[in-house]
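Okay, here's the structure, questions in a sec.
In this view, the complex is presented without one of its protein chains, the others remaining in place.
Entry: chain A
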Amino acid sequence: MLNPQLALYDEELTEIREVADRLHQDSRARTILIVDKNGQLIAASGVDAELDTTSLSSLVAGNVAATGGIAKLIEEEEFTGQYHEGKEISVHMTIVARRIILVVLFDKNTTQGLVRLRVKKANEALTGIFDALAAKPKGAQEDVFKEITDEDIDNLFGP
């Protein structure tokens, strides 16, 4: 399977959040999002209440998927980085460990150069975390789902 199931535990999430928070601080960016290539938000830093991170994550993943499709057509392995320049806010996206997208939203408080520099460092840290996660054997916690009964599923939809 190309995209095996992603399971995250407290330990890794704490590490991922620390990387996001450090990047947020060091790059002076507005917001950091760490998104699965399938469009699921994994962690964020510097998110304000109005930001619809669910839609944003899905669109970022769609964008990266479309760009990946272009790369394939022109026989390029992958475009690892993307940059969209806006009047007020710009977006920098980087693919990490082939399955995660690191998204940085930044404004005039910083520069693209600084963002790129700090992203490089965060990329290395995240690659280490996700590579270790991929190598980790499935834990006992996965058994939670084995206990689900048909009744539990029926209850989800109400009467």
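What we mean here is this: contacts are C-beta pairs under 8 Å (C-beta built on N, C-alpha and C of every residue); 3 or more make two chains touch, one makes a residue touch a chain; residues count from 1.
Rule of thumb we're sticking to: contacts and distances are computed from a predicted model.
K.L.:
When one chain of this assembly is omitted, its UniProt record names it as which of these: "Spermidine/putrescine import ATP-binding protein PotA", "ABC transporter permease", "Mutual gliding-motility protein MglA" or "Lipoprotein"?
P.N.:
Its record in UniProt gives the absent chain the protein name "Mutual gliding-motility protein MglA".
K.L.:
In the full complex, which of A:87, A:108 or A:146 touches the chain missing from this view?
P.N.:
Touching the chain that is not displayed is residue A:146.
K.L.:
Determine which one of A:58, A:82, A:110 or A:127 touches the chain that has been left out.
P.N.:
In the complete complex, the chain left out is touched by residue A:58.
K.L.:
By the contact definition given up top, give the residues of chain A that touch the hidden chain.
P.N.:
1-10, 13-14, 36-40, 42, 52, 54-55, 58-59, 62, 65-66, 68-69, 73, 141-142, 144-148, 152-153, 155-157
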